[in-house]
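Before anything else, here's the structure in question.
Missing here is one protein chain; the remaining ones are kept as they sit in the complex.
Order as written gives the chain letters A and B; numbering starts at 1 within each chain.
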Amino acid sequence: MTEDNKEKEVPVQGAAGNSEKTQEKHSVRDSVYSNLPFTVKQMDWIIGGLLILLAAVLFVGIFIL
Amino acid sequence: MEKTSKLNPGNLKEKLVNNALIIILGLMLVVVVIIEPGFLSIRNFSNILAQASTRGILALGIAALIILGGTDLSAGRILGCCAAISASLLQSTTYASRYYPQITKGLPLFVPLLVSIAVAVAFSIFNGFGVAFLNLHPFIITLGTQLIAFGSTCIYIDSQRGGAQPLSTLDSRYTNFVKGTFDVGFMQIPHLVVILLICAAVVYIIWNHTVLGKNMYALGGNIEAAKVSGINAKSNIMIIYIMAGVLYGIASFLEAARIGSVTTTVGFNYEFDAISGSIIGGVSFAGGIGTVPGVLVGVIMLQTINYSLTYLNVNPYLQYIVKGLLIIVAVAIDARKYLAKK
Partner (left out) sequence: MADAFILEMTGICKNFPGVKALDEVQLHVRKGTVHSLCGENGAGKSTLMKCLFGIYKRDEGKVVIDSEECNFRDPKHALECGVSMVHQELNQVLQRSVMENIWLGRFPKNKIGFVDHKKMFKDTKKIFDELEINTNPKTRIGTLSVSERQMVEIAKAVSYNTKLLVLDEPTSSLANEEIEQLFKIIRKLRDQGVGIIYISHKLDEILTISDDVTVMRDGKWITSDRADTFTTQKIISLMVGRPMENRFPAKINVPGETIMSVKNLTGMYAPSCIDVSFDLRKGEILGVAGLVGSRRTELLETIFGIAHHSAGEIYVHGKKIYNRNSVDAMKHGFAMLTEERRATGIFGVASVGFNSIIANIRGYSRYGFLQKKKMVKDTKWVIDSMRVKTPKQSTRIKELSGGNQQKVIIGRWLLTKPEIMLLDEPTRGIDVGAKYEIYELIGELANSGKSVIVVSSEMPELLGICDRILVMSNGRMSGILDVKDATQEKMMELAVKYV
């Protein structure tokens, strides 16, 4: 199984314990959002900005064009 | 369940952000109604729902795949292919340049429906096999299937006796069945809406009351935990792809008659609307999260925005921009939910 390969790579003394670290990373790896470099606060600002942009586009589309 | 919502600033903000799109829709509707009070009519809503229904059925199929942790970029082209097949089998028997001149007596409606489902399921099995047994990323395999389906559609339409031409002039039984309405009192409820609700009800039962549904959520939520608990990933994934195929087949059958004329462009980018609608409705790309009502709400919302923009004579190209922004916002909100939980 995949776990087997991961730990076989570091098969020395002191490693069996440390391989737990690699296993940790494995379970969080799953999500498409796991590498997102933002905090929740930053996301709030991003979402706010996007919504304003959306409103602006709609405004332009409805009233101007 | 969730923390009891006290109206303190933190909680309020959470709710505001998580439901931002629904709120935006509400505001937009208000604006539209102010500009054109005539928008608020049963007829308009009836139209919106009818337009949304085929997309909704498609979305119910794709949403299951997203909850499973995957996606399906081929749904639109599959719909196009099956719509072409449905239409070709149900053209008016008096139409001289129909696809199958050998059909002189109209086929019973359920026959082309079954053929449509069968073809859609065949494509879906191909997708499911790639994901479940070859461990390919759904993005990759469905990208390939998308092109195969499109090519097949083109060849099929091309192979008519009179060369490539739109598959039109459909059997009136067919169009009446799909585009007809139930007259209830003073309201006219489109058949399409009823069919959508029936499909939604069945899908709801599957997602929430069957082992398959629970397995779907488990595999999408944490595939390792699911496997260790004895859930067979391969067979469950396969069945869910097949289930999506059935829904695609139904949607294709309906869409062909709804439009009335099928060309190779039918179905183009339909999966985009289906996926956007699902995400807006609360289905998460992170996997394991999503509800049937949510999908319906999201799809209808998206359709409402499209419809109202057309109603207000907004430049149709701008509608693309709006749609694009919408899905970005929807994904941003989804990502934020994920980050907030961590």
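Basically, a residue touches a chain if its C-beta (ideal position, glycine included) is under 8 Å from a C-beta of that chain, and two chains touch if they have at least 3 such contacts.
Everything numeric here is computed off the predicted structure, so don't read it as measured data.
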The one of B:Ser41, B:Ser159, B:Ser229 or B:Asn313 in touch with the missing chain is B:Ser229
The one of B:Leu12, B:Leu114 or B:Ile205 in touch with the missing chain is B:Ile205
Listed in rising order, the chain B residues that touch the chain left out are 1-3, 205, 208-211, 213-215, 217-218, 221-222, 224-231, 288-289, 341
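By definition in this document, only the chains that are shown with their structure count from here on.
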In whole angstrom, the CA-centroid distance of chain A from chain B equals 27
The answer for chain B against chain A in the complex is residues 13, 17, 20, 24, 28, 31, 35, 69, 222-224, 285-287, 309, 312, 314-315, 318-319, 321-322, 325-326, 328-329, 332-336, 338-340
Counting only contacts in the complex, chain A reaches chain B at residues 27, 30-33, 36, 38-40, 43-44, 46-47, 50-51, 53-55, 57-58, 60-62, 65
